[in-house]
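Scroll down for the structure; my scribbles are underneath it.
Missing here: one protein chain of the complex. Every other protein chain is in place.
Just so it is clear, A, B and C label the chains in written order, and each chain counts residues from 1 on its own.
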Amino acid sequence: MTPVQNDRQQFASDNLAGICPEALQSLLDANASGHQPAYGDDVWTQKSTDMIRELFQTDCDVYYVFNGTAANSLALASMCQSYHSVICSPVAHIETDECGGPEFFSNGSKLLVGEDESPAARLGKLTPDAVEHLVTKRRDIHYPKPKVVSITQATELGTVYTVEEVRAIAAIAKRRHLKVHMDGARFANAVAALDVHPSEVTWRAGVDVLCFGGTKNGLPMGEAVVFFDRELSADFAWRVKQAGQLASKMRFISAPWVGMLDGDTWLRNARHANAMAQRLHQAIHALPGVRVLHPPQANSVFVQLPAAAIARLHAAGWLFYEFIAGGGCRLMCAWDTQPETVDAFAADLAGVCAQAA
Amino acid sequence: MTPVQNDRQQFASDNLAGICPEALQSLLDANASGHQPAYGDDVWTQKSTDMIRELFQTDCDVYYVFNGTAANSLALASMCQSYHSVICSPVAHIETDECGGPEFFSNGSKLLVGEDESPAARLGKLTPDAVEHLVTKRRDIHYPKPKVVSITQATELGTVYTVEEVRAIAAIAKRRHLKVHMDGARFANAVAALDVHPSEVTWRAGVDVLCFGGTKNGLPMGEAVVFFDRELSADFAWRVKQAGQLASKMRFISAPWVGMLDGDTWLRNARHANAMAQRLHQAIHALPGVRVLHPPQANSVFVQLPAAAIARLHAAGWLFYEFIAGGGCRLMCAWDTQPETVDAFAADLAGVCAQAA
Amino acid sequence: MTPVQNDRQQFASDNLAGICPEALQSLLDANASGHQPAYGDDVWTQKSTDMIRELFQTDCDVYYVFNGTAANSLALASMCQSYHSVICSPVAHIETDECGGPEFFSNGSKLLVGEDESPAARLGKLTPDAVEHLVTKRRDIHYPKPKVVSITQATELGTVYTVEEVRAIAAIAKRRHLKVHMDGARFANAVAALDVHPSEVTWRAGVDVLCFGGTKNGLPMGEAVVFFDRELSADFAWRVKQAGQLASKMRFISAPWVGMLDGDTWLRNARHANAMAQRLHQAIHALPGVRVLHPPQANSVFVQLPAAAIARLHAAGWLFYEFIAGGGCRLMCAWDTQPETVDAFAADLAGVCAQAA
Partner (left out) sequence: MTPVQNDRQQFASDNLAGICPEALQSLLDANASGHQPAYGDDVWTQKSTDMIRELFQTDCDVYYVFNGTAANSLALASMCQSYHSVICSPVAHIETDECGGPEFFSNGSKLLVGEDESPAARLGKLTPDAVEHLVTKRRDIHYPKPKVVSITQATELGTVYTVEEVRAIAAIAKRRHLKVHMDGARFANAVAALDVHPSEVTWRAGVDVLCFGGTKNGLPMGEAVVFFDRELSADFAWRVKQAGQLASKMRFISAPWVGMLDGDTWLRNARHANAMAQRLHQAIHALPGVRVLHPPQANSVFVQLPAAAIARLHAAGWLFYEFIAGGGCRLMCAWDTQPETVDAFAADLAGVCAQAA
């Protein structure tokens, strides 16, 4: 195996990647301008939020927070009281990887996991039927009252809700008086995959609040909470401040967003990451011993590999996570994943698979 | 008046300043290194926390969070249950400017404001007598039980607790079974002013937890919560994660700390800011109509100015806050405040004072 | 001194009194009826809430909770998010004697104490000016946003807001978009003192939510939260359940309310307690060494007594609280305070005063 300089960590997660050049340049520009107003009263914050409004073609409210757990938790807390509940998929990040952040910020709202045996559910998606089941199962005051449906776009399994799927979820939500939250940690990858206007898969499809992720797309940190239903953001500035999520030197969060949004860098980054996942899939799906769990739609490939193959790849320095039962591995691509790295990984995998066979 | 490029905002707050060169260089270095482990498992986080331990000459626990409200609130929450209380000065940032963050993160702990008529209290300091009074005033279960004393070093009035003053607070705290929290948003300025080893005014004086501020000292964002009493930090990593304060790309928080700590940049920045406050004080204290409220110790000057003078300065573009009754203005200096800017402000002030007189 | 069987505890608090006969009889009736629906679906709960609606001549929402801290805290939480604040008097029970309950149930809302030098403030009342001052003092996002005005009727100092005073508070509240909460732990005593219809001093004067106290008026436990603004009680049943305030055997809370409301027992009890306070005042106000702080309006007398007199009365078994600086004592009367007990106390007090003089 030919070692490549620490690119072998590249398939672990897109949050191991650095800052993309366009975002970095904006950060440097913002720093070069001397003293600037704090707490978001600066020109970059104004400009980037205007750009997000333009991007979505609607007069939404935009707030920046530091990370995805905060974005999701605060957005949910703005829609839930402590005795309400949030319906989500069993693999939703808010359920499995935010250490109870949504419960904490809402002071106790319960997450209700919507499961069914449908093909969509196996792809990590929440289904309208699962939502309907949970809303109608309990209506008494001894159980938290459903108030929000949360979907992740792209999902935690690297799949993407179609516009129709989002609309179907939103229709049930509307009928049952639930708000619709979209965890868009990899929203860019979803939009790139769907090749639709961002508004089509959000507010035009019935989404009330989007957590628009920037970190995994090439920012150093900082996510945008985008309220399409502006009534939900009443006093949200106070909530952000109290929650320790208001950056005093806000420009260092917002200026990189300018760099990302300008000239559609965000979409280009996402398309690249998605393309790398496709390239990886092409290169490995037919290898002996490799079983792709589902064709990649966004920027990750989920595969089952023989235990011995995993061990040898890890020994060779390749970093990736296993968290699906029976050998399922997540191979994640980022805005800066190089074709050479994909090819090197595929070659190594081919080698260990041949060895195992 | 000769306008100086937007340095006229410089006296508003030290959090209007940008990133200092040393911190920025570290950030760029961290970005140049490709993919790196997330959530603090990177070399910069390891290095910077080791440097903080070395700086304090003790084996403390160090956690980074995004901003000062989070640092203070999470530190206090780690010491308080919801039915406990925190004793602080009436001008403490946790009381006046964190929008109830400490109450939120602790799920209801009450802040008890310790006031007295002492000279120290007029300088924005909490006194041992004020603490003793609050601890002994109520001991019944119908009132929150005091659990923590919080002091700000340097204080919100730009003054600095001496080592003896910190020790005296800590002695009362120890006797009354209270923990000691230090809000060190401007800790660097205090250490620079006192010219003591950082350990002398913290753990050697009885401080249990320090929120070591970096943002006002030249970082883009990111504060260090330093637990000298390591029992208090049990499970703190979970608390940080749940609270939405764990950066996935942690290196962009920690690498700038390396730049700040290396070669004592933090202290040099602070000394400079303090010196600018002294220069400003020298230049303006004897002007007619100007009444300095107390000699500056850290990086700010508090003065009473005639209303007309304030209006003219603002009209000329000089930005600063008034928030003390009767015309008191806060003139804050930062790591990058230029002597020329100080002199220009002093000249303008002299002009408007002469005009007023 | 002639000891009277443990009536000497009577002046300590009206919550040391037992259950009045009418309430007890209803409780016994409710118990005699065998199995009954739980959680409030019983006839007594239906009947008593209807009676409260009739009493107030409006279609309000009524919920029972176990005690006054819960009533106030849950009512406030239904109006406040964590980053909001509640304006109240410095002597308000919610501020001084609920151990941070309001902060806990609201997940961090701050209580802002409205103080001024007015005669009304000295009588324990919040004034419109104090409210206006606090609402306008801070409007930035770094400080909790005022959302509710809370007044106690009768006040903690045994005084009573006039209808005009309540209206004036409510007018400011309306203009500043604040809701009006009334802590009515001794609401009955206030209505008895004012001799007005209960609606006059509540919703007709602009009160949105009343915590109608029963315990101090002769119930074993159980307070009614009465929402005149029914929009505020959306999902309140879930809030009560989650907060551990929903009695499964609800009839034992609600049936005694039937007994209290039937035939105006609640008002008769209150009138008696008030009359006993007047009798006590008459008997002692002119004694040498006795200084009544203000003429009693509800069911308590606040007096300054010589330290020696207090000691001798306590030694003789008389129980009462001192909590006003400089010897102020609270002498509380209850629904069952006997004229003989009042006279015996007055005689003893006269004796110790004479001895002291």
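We adopt the following convention: a residue touches a chain if its C-beta (ideal position, glycine included) is under 8 Å from a C-beta of that chain, and two chains touch if they have at least 3 such contacts.
Just so we're clear, the structure is a prediction, and the values are computed from it rather than from any experiment.
A.B. asks: For the full complex, which residue in A:F104, A:W203 or A:W335 touches the chain that was left out?
C.D. replies: A:F104
A.B. asks: For the full complex, which residue in B:S82, B:T96, B:N189 or B:S233 touches the chain that was left out?
C.D. replies: Hidden-chain contact among the options goes to B:S82.
A.B. asks: Of the residues B:A193, B:L246, B:V301 or B:A334, which one touches the chain left out of the display?
C.D. replies: B:L246
A.B. asks: Can you tell me which of A:P144, A:G184 or A:G206 touches the chain that was removed from the display?
C.D. replies: Residue touching the chain left out of view: A:P144.
A.B. asks: Write the list of chain B residues that the hidden chain touches.
C.D. replies: Touch with the absent chain occurs at residues 39, 81-84, 107-108, 141-142, 144-145, 235, 237-242, 246.
A.B. asks: Identify the residues of chain C touching the omitted chain, counting contacts across the whole complex.
C.D. replies: Interface with the chain not displayed, on the chain C side: 5-7, 9-10, 12-13, 15-19, 24, 27, 30-38, 65-71, 73-74, 98-101, 104-105, 107, 215, 220-221, 238, 241-249, 252-253, 334, 336.
A.B. asks: Need a quick check: the contact residues on chain A for the chain that isn't drawn.
C.D. replies: Interface residues of chain A facing the absent chain: 82-83, 85, 96-100, 103-110, 141-144.
By definition in this document, only the chains that are shown with their structure count from here on.
A.B. asks: In degrees and to the nearest 5, what turn takes the CA positions of chain B onto those of chain C?
C.D. replies: 180
A.B. asks: Mind checking the centre-to-centre distance between chain A and chain B? Centres are C-alpha means, answer in whole Å.
C.D. replies: Computed value for the inter-centroid distance: 35 Å.
A.B. asks: So, what's the distance in Å between the C-alpha centres of chain C and chain B?
C.D. replies: Taking the average C-alpha coordinate of chain B and of chain C, the gap between them is 42 Å.
A.B. asks: Indicate the residues of chain A shared as contacts by at least two other chains.
C.D. replies: In chain A, residues 107, 238, 241-242, 246 touch at least two other chains, as defined above.
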